[in-house]
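For reference, the structure discussed in these notes is given below.
In this view, the complex is presented without one of its protein chains, the others remaining in place.
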Amino acid sequence: MSYNTFGREFRFTTWGESHGPALGATVDGVPPGVPLDEGFIQKFLDRRRPGTSKHTTQRKEADRVRILSGLFEGRTTGTPIQLMIDNTDQRSKDYGEIASSFRPGHADITYHLKYGLRDYRGGGRSSARETAARVAAGGVAQAVLAHLLPGLKITGYMVQMGEMRLNRGNFDPNAIPDNPFFLPDATAVPAWSDYLDGVRKGQNSVGAAVEILIEGCPPGLGAPVYAKLDTDLAAAMMSINAVKGVEIGEGMGAASLTGTNNADEIRMGNDGPLFLSNHAGGILGGISTGQEIVLRFSVKPTSSITTPRRTINQRGEEIDLITKGRHDPCVGIRAVPVAEAMAACVILDHLLMDRAQTGGIRGEIG
Amino acid sequence: MSYNTFGREFRFTTWGESHGPALGATVDGVPPGVPLDEGFIQKFLDRRRPGTSKHTTQRKEADRVRILSGLFEGRTTGTPIQLMIDNTDQRSKDYGEIASSFRPGHADITYHLKYGLRDYRGGGRSSARETAARVAAGGVAQAVLAHLLPGLKITGYMVQMGEMRLNRGNFDPNAIPDNPFFLPDATAVPAWSDYLDGVRKGQNSVGAAVEILIEGCPPGLGAPVYAKLDTDLAAAMMSINAVKGVEIGEGMGAASLTGTNNADEIRMGNDGPLFLSNHAGGILGGISTGQEIVLRFSVKPTSSITTPRRTINQRGEEIDLITKGRHDPCVGIRAVPVAEAMAACVILDHLLMDRAQTGGIRGEIG
Amino acid sequence: MSYNTFGREFRFTTWGESHGPALGATVDGVPPGVPLDEGFIQKFLDRRRPGTSKHTTQRKEADRVRILSGLFEGRTTGTPIQLMIDNTDQRSKDYGEIASSFRPGHADITYHLKYGLRDYRGGGRSSARETAARVAAGGVAQAVLAHLLPGLKITGYMVQMGEMRLNRGNFDPNAIPDNPFFLPDATAVPAWSDYLDGVRKGQNSVGAAVEILIEGCPPGLGAPVYAKLDTDLAAAMMSINAVKGVEIGEGMGAASLTGTNNADEIRMGNDGPLFLSNHAGGILGGISTGQEIVLRFSVKPTSSITTPRRTINQRGEEIDLITKGRHDPCVGIRAVPVAEAMAACVILDHLLMDRAQTGGIRGEIG
Partner (left out) sequence: MSYNTFGREFRFTTWGESHGPALGATVDGVPPGVPLDEGFIQKFLDRRRPGTSKHTTQRKEADRVRILSGLFEGRTTGTPIQLMIDNTDQRSKDYGEIASSFRPGHADITYHLKYGLRDYRGGGRSSARETAARVAAGGVAQAVLAHLLPGLKITGYMVQMGEMRLNRGNFDPNAIPDNPFFLPDATAVPAWSDYLDGVRKGQNSVGAAVEILIEGCPPGLGAPVYAKLDTDLAAAMMSINAVKGVEIGEGMGAASLTGTNNADEIRMGNDGPLFLSNHAGGILGGISTGQEIVLRFSVKPTSSITTPRRTINQRGEEIDLITKGRHDPCVGIRAVPVAEAMAACVILDHLLMDRAQTGGIRGEIG
């Protein structure tokens, strides 16, 4: 049983606190012979990096990843890969005043209750900074997937930020990399930007919803009944800081549907089954159908806001607290590359699981 | 890595197919000395049992559980508990015609693609009949929880069935056991009943949403960062057949909130922290706060309907298919006791995990 | 973490007590499409079955195995296989007098200390009867290996029983099935038989050493550094009741060797590397070399003897105890098929692990 380890075949253990000297991921179960270098992983980290726009925290972290093991002459050797990122901009004094206070909506109080002590600097282990290690591990997964499943593509994007919602009629994946919201609609960027400016200036924060689209996933991934592909994807998303809900396909909306309109009917295409719709989100009985996999999750508003909130301290005194420091007004934004990384890890994990049990054989149709 | 095993410390492996001779659960990691008998588990199975109202499948299964090991003179011994339920009403002929066809919305096609062969009778392993074994395992968990955490109470109920939604102003937990919908509002039962009659007579089915309320859970359960309590609860719910979305606290609605209205402010109560609201659903940073834990999930409409749907068969021929057999018009109903069972298993699992790491120590406040 | 589960990819959980209604194994991770039936497994159980010669316990158990799940039309489906064996000859009254006494050399006292209560009938869970479930699970592994690695052959035999030692000059594997000692030397059987008669008549018991020879294992199995093939084989053997030592290749004798005489030099054979000796026992760095794998283990003398021994009871009183009941004078004999079963499970487990990580690719030489 592992608390800080994710995955079954492709496993990574993240370590490190927000304001410790470094953080990282120990990645095990990596297939051998896969081309990999630090630059490949760095690309993914750069997408998550703080301080790149006014819409994210102004903490300046280079987030340079180093590979300390498991690589030889540019290829993975099948041994553990240690990924390490130094913490460089640790302004711990920002956090001195919360050393003995519990920020509402934060894990300060639950860590204190559970462990009796906690590294309070920047939230310590409960900080979203831990997700940098996930993105690095996800980079390794992406390298392996590029090697084993070259057609696979994982794309994350925001579909909601408070009152702002993606107009699906404008959906344009090419727009995603060119704006600070990972928004697949260039025309909406100014409005989203103005909206978030207003939230930040109002000393407030706002929630978000993110969608992950997985294209090119072959049928047959998913292990019934307690390691279903949707179960593992949902767990991966729920493990990300501040996530409060996860949906596959129709998601919570499935409660409103009837059997006749929810059925994804099937016809015969040129190279196999052709589904006429995708209410299921690409997964049936926990196993991928070969369709696009579609999942969504919500992220609660950043709990660290400069509007005073009522709380208590460790001595049991009632206080009002303003959370200073450098915080994202919408943590949902930077959750996008984190979720892509987690999705990559889940897909790879299941690809390897499937190799173990079935050897990759597939039932024929026709 | 376990495909058919759930849990870390308290683990159960379910086995059996819909139309095999029997099914069951092998439960391991059970603490010793806990009073247990078949009758205690049977109570839970009876709540899930098919054929008890016109609103569930007419398959008649006694669902009698037998305990084959791990018990001595009325107490658990700490050794594996084998729970076995004989299948008695297996009308396999109902399923002969789908031996080589793929029912839309079912796992027929994905099992075929993954494994190359499948026990097609009643969906084989992908049948919701597997959940009987979960409920039996959940009964063991409930017995252990009654022993170790006597104040804990887990209550499941429907909050939506297609167009029908629970009026929260009428919420009355005492009503739940007295109607076939596990509905906490006796006044709404006739309307829900009429609605579902209409659905069934229309040869259709309908989705549902279920809420699980966990009262009396102590603070400190949950293991950061990849075995968070909410992660594990979400995974548990998503592993149930037909579930498409899971929410903790505000759930998907968190995307619409701001930081000021989402913060659960804290005051000092007589015996510890007092939270003024519960947007978080009782979990912060993956660890229980001591508040009520609130989660919801959606269940898609039963895919087996008698309205013809377009599909293909194993020979790649396009056909129209009517799914005969005895099916629930709303599988969400019977998901209620299943979800309670899964929640019980997760809470117990985390209680034991916490005993291992912290020995049950708790940080003090005040 | 699993206490009653063995294996990583190919996993089985055994359940059941010596004098409960039944015992069995829940087998998960089985590849689909493998031909299997009860008769195939029964063959292995019959080799371990008690009561077949005067040299083993006179308890008469049919040890009929039933397959309750995971099989369809004669092939595995990839879902869990439940193997169940009814206990039929439970003479619990034999054990009444030890309900509150601790038999020396038995787990009575440690189970009591750990769990506070125990099923004392026949040793309950600590009885060697649990190994029937292992042999059944091993039968499933053997079926899968016959399918995936048809050249593999696992042979167990006794090499020592008290003062009697195998004369390796007479080694004849064909003799093994034809004598009650699994002895690869027909000429020695009368002497071994007389010796064990003497032990039994002397109200005594005797230890044994067993060797397992694995032929046809391909190179490349074994997962460094904590799931080495020798580590897993050693753990498998040490988990068998009464085993006190395990050796790979030279074993404990390696302490007396020098580097020049221990080196297994290599030449080039017609189809790959040719090792000139096998001091290593077929495993280097935890990975199989492609040579024969050779391991040995010792089994302590049966602790249940009719010669009175000094002990205490649960009230803390000092007593003299004679262990009645029907016991093997040399439990090492029946350990042979059990060890073969465990070895089969380990090899299959590693074959599947290797498929997951490397996909079965192999480095070339020449």
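Chains here go by letter, A, B and C, matching the order in which they are written, and residues are numbered from 1 within each.
Operating definition for what follows: a contact is a pair of C-beta atoms (placed from the backbone, for glycine too) under 8 Å apart; a residue touches a chain by one contact, two chains touch by 3 or more.
Worth saying up front: this structure is predicted, and the values here are computed from it rather than measured.
Student: Looking at the whole complex, which of A:20, A:202 or A:359 touches the chain that is not displayed?
Tutor: A:20
Student: So which of A:114, A:279 or A:309 would be touching the chain we can't see?
Tutor: A:114
Student: Footprint of the hidden chain on chain B, which residues?
Tutor: On the chain B side, contact with the omitted chain comes from 1, 9, 29-33, 78-79, 224, 352-353, 355-361.
Student: When the complex is taken as a whole, what residues of chain C touch the one chain not shown?
Tutor: The missing chain touches chain C at positions 1-6, 8-9, 14, 102, 104-107, 109-117, 125-126, 130, 160-163, 199, 204-209, 219-228, 230-232, 234-235, 238-239, 241, 244-260, 262-268, 273, 276, 279-281, 283-290, 296, 298-305, 307, 309-312, 314-318, 332, 353-354, 357-358, 361-366.
Student: List the chain A residues touching the unshown chain?
Tutor: Against the left-out chain, chain A lists 1-5, 8-9, 11, 13-17, 20-24, 26, 28-29, 32-33, 68-70, 72-73, 75, 77-82, 114-119, 124-125.
The rule is simple: only the chains that are shown with their structure count from here on.
Student: Mind checking the centre-to-centre distance between chain A and chain B? Centres are C-alpha means, answer in whole Å.
Tutor: Roughly 26 Å, centre to centre.
Student: Find every residue in chain B that makes contact with two or more other chains and list them.
Tutor: Residue numbers touching two or more other chains: 1-5, 8-9, 14, 114-117, 125.
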